[in-house]
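The other protein chains are all here in position, but one chain of the complex has been omitted.
And now, subunit A:
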Amino acid sequence: MYLVFTTNSFPWLTIFVGLPISAGFLIFVFPHRGNKVIRWYTIFICVLELLLMTYAFAYYFQLDDPLIQLTESYKWINFFDFYWRLGIDGLSLGPILLTGFITTLATLAARPITRDSRLFHFLMLAMYSGQIGLFSSQNLLLFFIMWELELIPVYLLLAMWGGKQRLYSATKFILYTAGSSVFLLMGALGIAFYASNEPTFNFETSANQSYPVTLEILFYIGFLIAFAVKSPIIPLHTWLPDTHGEAHYSTCMLLAGILLKMGAYGLVRINMELLSHAHSIFSSWLIIVGAIQIIYAASTSSGQKNLKKRIAYSSVSHMGFTIIGICSISDMGLNGAILQIISHGFIGAALFFLSGTSYDRIRLVYLDEMGGMATLMPKIFMMFSILSLASLALPGMSGFFAELVVFFGIITAKKYFLMPKILITFVTAVGTILTPIYLLSMLRQMFYGYKLFNATNSYFFDSGPRELFVSIAILLPVISIGIYPDFVFSLSVDKVEAILSNYFYS
């Protein structure tokens, strides 16, 4: 069965996927004119890509249509019917725009990097491509390829520009993620070879397929392991604090802002959409895991002395809300999960950015060594406070709304009985008490109080215009989503409804 050229006019998505990496290759042929040219060039490419995406989505994407749009399908490998199939729908639109936004800002944040700046910027652009390719691929094998494609840049970024223990962390990262993607590949091949003689990797055809229950459960477990490592879901999360603790903060922004979201996105895209029966079996267990994760990661976070690890565990804790939202199998829960994906993408990235910039100044990573930075760096203090408050779900910021909607998702879920609902809600809500404990004590240890720094070997600048710009640029969407959450809801509402129509009780 040949799919016709469904692209109506212009291969937008192919351009979006191809542009950054091909522009990245050009970096290597640049004449040696210093790092400045490379930096400006990379930022230019990122901004161009972001603007193009915004333009294309604004004009060629219908929000009220739950089907896949802007589809492109080119035959790539004739031998086993492998297509270059791209397309986006309401589910992937948000993460793609998030990717563009965060990557641009991360490139801007990475300006202090001078060592090997060619390779660094090339890797940033390669990641950009990989991520957009992942979010827009409509083919299982392509999804897998993109999944693998962005691993290599992260590994290199971590291993070359990380902190002291970078090799250990990088190895851990690559072992975890590469190990998990074996399961992804197995699942993908299993789905592809089931039922028909020739492999079908197409999402749409596999979505309509039904499998024997045991087989579906097996597939589900395979995909779940892959996404659980990435998302992360406990107990497969330990790569994350190490990786975040060691990586340069621009890499951290990408990791926290986008990479973690790939796992959650995969859960919705593959586990929920393709394997709906298995999902309804597994979701009641996963929701418990999600609730435990929130508490567990939050309490682990307050035990961390390392600033970046503390924020990393807070990411783990916040991703618990996504899992709960996905597993509540209710309209609001899933919407909330998507909102949480976007919202935490902003907030997590911003917190890592700020912690990195303050590390640049004081050169201390342990919280108990810090103190009294507020008078020296009032602007960083302000942004840090605001974003910590955003992270602890203060109303008026996006985090609050995402968590609230997830809560309503649990309450309105028709799948569960009253008692489990009460328990899950209760346990999840305990997380809202633990969150301020670790975030505020982080603020307290860093900024409050006073301390005499040895004036000779440390120098303090407050945020410069670039850093201020980055943090405000992240703050603005956080606040605007918090005030008017329909910005994000309007993207995903119809698609969510379409996904949930596969489930009986919703």
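As a working rule, a contact is a pair of C-beta atoms (placed from the backbone, for glycine too) under 8 Å apart; a residue touches a chain by one contact, two chains touch by 3 or more; residues count from 1.
The rule is simple: contacts and distances are computed from a predicted model.
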(message) There's a gap in the complex where one chain should be. From "Mediator of RNA polymerase II transcription subunit 20", "NAD(P)H-quinone oxidoreductase subunit 5, chloroplastic", "DNA primase" or "Ubiquitin-conjugating enzyme 13", what does UniProt name that chain?
(response) "NAD(P)H-quinone oxidoreductase subunit 5, chloroplastic"
(request) Decide which residue listed in A:Leu51, A:Leu67, A:Val182 or A:Ala429 touches the omitted chain of the complex. (result) A:Ala429
(message) Out of A:Leu26, A:Leu51, A:Leu175 or A:Val213, which residue would touch the omitted chain in the full complex?
(response) A:Leu175
(message) Given that one chain is not shown, which residue among A:Phe25, A:Trp40, A:Tyr60 or A:Tyr450 touches it?
(response) A:Tyr450
(message) Can you say which of A:Tyr296, A:Phe321 or A:Phe353 touches the chain missing from this structure?
(response) A:Tyr296
(message) Just checking the interface: what residues of subunit A touch the absent partner chain?
(response) 172, 175-176, 234-235, 237-238, 296, 299-304, 331-332, 335, 372, 374-376, 379, 382, 385, 389, 394-396, 400, 404, 407-408, 411-412, 418, 421, 425-426, 429-430, 432-434, 436-438, 440-441, 444, 447-450, 452, 455, 468, 472, 484-486, 489, 493, 497
